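Note that one protein chain of the assembly has been removed; the remaining protein chains are unaltered in position.
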Amino acid sequence: MMVCTALVFFMHSGFAFLEIGLTRQKNTINILFKNIFIITVGLLMYYIGGFNLMYPGEFNGFLGFAGFGLETDAAGVSAAYADGGYTYWTDFLFQGMFAATAATIVSGAVAERIKLGPCMIFTVIYVGLVYPIVGSWQWGGGFLSTLGGEDAGFYDFAGSTLVHSVGGWGALVAIWLLGARIGKFGEKGKPNAIPGHNIPMATAGVLILWLGWFGFNGGSVLSADPALTSLVLTTTCLAAAAGGIGAFAVSTLAYKNYDLTMFLNGILGGLVGITAGADLMTPNEAVMIGLISGAIIVGGVALIDRLRLDDPVGAVTVHLICGIWGTLAVGLFGSKAGADQLLYQLAGVGAAGVFCMLSALTIIFTLKKTIGIRVDRQEELEGLDLHEHGMDSYADFRMNQH
Amino acid sequence: MMVCTALVFFMHSGFAFLEIGLTRQKNTINILFKNIFIITVGLLMYYIGGFNLMYPGEFNGFLGFAGFGLETDAAGVSAAYADGGYTYWTDFLFQGMFAATAATIVSGAVAERIKLGPCMIFTVIYVGLVYPIVGSWQWGGGFLSTLGGEDAGFYDFAGSTLVHSVGGWGALVAIWLLGARIGKFGEKGKPNAIPGHNIPMATAGVLILWLGWFGFNGGSVLSADPALTSLVLTTTCLAAAAGGIGAFAVSTLAYKNYDLTMFLNGILGGLVGITAGADLMTPNEAVMIGLISGAIIVGGVALIDRLRLDDPVGAVTVHLICGIWGTLAVGLFGSKAGADQLLYQLAGVGAAGVFCMLSALTIIFTLKKTIGIRVDRQEELEGLDLHEHGMDSYADFRMNQH
Partner (left out) sequence: MMVCTALVFFMHSGFAFLEIGLTRQKNTINILFKNIFIITVGLLMYYIGGFNLMYPGEFNGFLGFAGFGLETDAAGVSAAYADGGYTYWTDFLFQGMFAATAATIVSGAVAERIKLGPCMIFTVIYVGLVYPIVGSWQWGGGFLSTLGGEDAGFYDFAGSTLVHSVGGWGALVAIWLLGARIGKFGEKGKPNAIPGHNIPMATAGVLILWLGWFGFNGGSVLSADPALTSLVLTTTCLAAAAGGIGAFAVSTLAYKNYDLTMFLNGILGGLVGITAGADLMTPNEAVMIGLISGAIIVGGVALIDRLRLDDPVGAVTVHLICGIWGTLAVGLFGSKAGADQLLYQLAGVGAAGVFCMLSALTIIFTLKKTIGIRVDRQEELEGLDLHEHGMDSYADFRMNQH
């Protein structure tokens, strides 16, 4: 569990590299700054209140709070916690490493045009309140976990919905309210590709994220049961590989081009897709879920473009669309498959979607009407690094003007 | 074991960074694409058939196959597998992470001039058939493992021969059939250095590979025996350090220059050299094997140049020559040293060499005579990224023309 916590922590590097790699050089410092802020403030917010909002103990199933800070008495840290499977501190830290992920997903989608201040305010609220409340509905023993009675209900092994789509819904609302980057859509709304400035860094990011998923899914077994943990790692890796191959195959057929970023996003799609049911699937089912995730990536990216939404890193496609797909896949494949389960899964997707969209809408709309959320035209053209940070990400290199 | 699997997975990032770092910017996307393809398709091929080709159970010692896919019944995943040391799934995934390595080694050597299509076909066949068949001769209980009767035979702890030289032989054949990059050899065959475009990335790659070797060699103990595992990690790290220092010393004496890439390849040479006998050596012997590996690296790179072979990343020297050296070292140093053992080691090297060279020759020669294996002159000069992928690895930076 503690090793898994370290791996999940390292995923934040993966997100950071992926985001800067797929965007332009002139906004690199800004993106790194946001990511570092999210990691640090996310952990502190989770410490201050998030953990006890997500795991409130006995509660009404919708909202509960067990108080600020952490227990520090002997009982709290005793080996008897969680039947000895892991300790109270491990539980906090492992969950705390997840917490910031939802905000990171949003941060990637709004890159290159959002003001830093409102982005930080959004992060604090979304990580501190929205994410743990949704989490409490299922992992805290809330209403989603008992939709079908005591022994049945919504199922989300490691967070296709509770982590990835929570971030994805926020990202969707944010890019809609924020608008596209200057130059993204030409006359008649024709989308232009804005190439990322460092594809090796983006590739590194995806490989680090895959590595982190060993911890994310492996640790979510919440015990050291070797048989189940190793099955989960196997399904996770097979789905990732199949996701990449699926996206590669579909995009090569569709566009007659070997597109590396599609391949990379396919891997991430496969990982998000298997996350809800990684412990329920056979290897064949994992491969199937991965292949479909890969195909969804190619279609989803085209769809987002068609909707005139500008998502520089593909966050909505990867985390929201594949998150929904993975959640529903629990009702279609694997040991829980069935009509009832599919309904529970739909209910979970819907409940998270409505709450997250309303929350994000409220927060971001308020910010937009008060302090504003978008940098001005000159700053966007010249880069946020120069205007917000007065720094250059690669001081010794000449850049092309974009 | 599961942590080791994660570390071995991460080695693929190391290979990718090393390869792009030591080559030119204009082929970076292409190299990353090949590496991502190899990781994903390699795991899927190993799932489809490779695992059961490598571990066929009872067989004639040369070729066996236990069927497609993985077992999914209860017995297959029981804790009783491998005397409880690790599970069936862990076994598959750990081995599966190795499988792609052989193809990655080849991919580095043929960089900057091979067509993507034939390279992908070669990968599928080499990872799917050649690697597991050679592996079955030893790790699957085949004829190499019992050369000297039931209790004696070829020994290759974690794959100096079965992984590294399998890749190295393929690389040797491939660069011979493919020819050198334009500009590599001047008039009278004088070799020109073609500098890599991102040495920090190459350095990162080597450090990640060293990290991965903790998993590669550590996990190959195939149990959690702490005494043996920690000895293996100690010999591994000492050999790596000695390999670096050996190459540094010899290259500084020979060329009066502090050559970072020689230092880095020396570390890799030390790691490959210790791999066959990491569990048999004392620390002093490990240092000795490492120092010799480092010296071999300097000589090997000069030899490959002298033979007018073009190996942009030094793959043949690191993986083949040091792989052979490490395999033979088991007969010269450590607890198995002796004339008989040295003969078994030579037999193993020879058997793998003949089979891999014939296989690689057959595959690559066929590809060369049918669809062709080399990009045309203009594509090579302008870069494979532009022609095969239509993408630029660092879109915001001006490049020098090479």
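A and B label the chains in the order they appear, each numbered from 1.
Following the convention adopted for this analysis, a residue touches a chain if its C-beta (ideal position, glycine included) is under 8 Å from a C-beta of that chain, and two chains touch if they have at least 3 such contacts.
Nothing here was measured: the structure is a model prediction, and the numbers come from that model.
Remark: the omitted chain is touched by one listed residue; of B:Phe9, B:Tyr155, B:Trp210 or B:Tyr344 this is B:Trp210.
Within the full complex, the residue among B:Thr101, B:Thr229, B:Ser293 or B:Ser359 touching the omitted chain is B:Thr229. Of the candidate positions A:Leu22, A:Leu53, A:Leu93 or A:Leu264, contact with the hidden chain is made by A:Leu93.
Subunit A meets the missing chain through residues 2-3, 5-6, 9-10, 12-13, 16-17, 20, 28-29, 32-33, 36-37, 39-41, 43-44, 47, 69-70, 72, 77-79, 86-90, 92-93, 96, 116, 198, 201, 388-398.
Although one chain is not displayed, its contacts with subunit B can still be listed: residues 3, 7, 24-26, 195-200, 203-204, 207-208, 210-211, 214-215, 218, 226-227, 229-231, 233-234, 237-238, 240-242, 244-245, 248, 257-261, 263-264, 267, 282-284, 287, 394, 397-400, 402.
By definition in this document, only the chains that are shown with their structure count from here on.
Rounded to whole angstrom units, the spacing between the C-alpha centres of subunit A and subunit B is 34.
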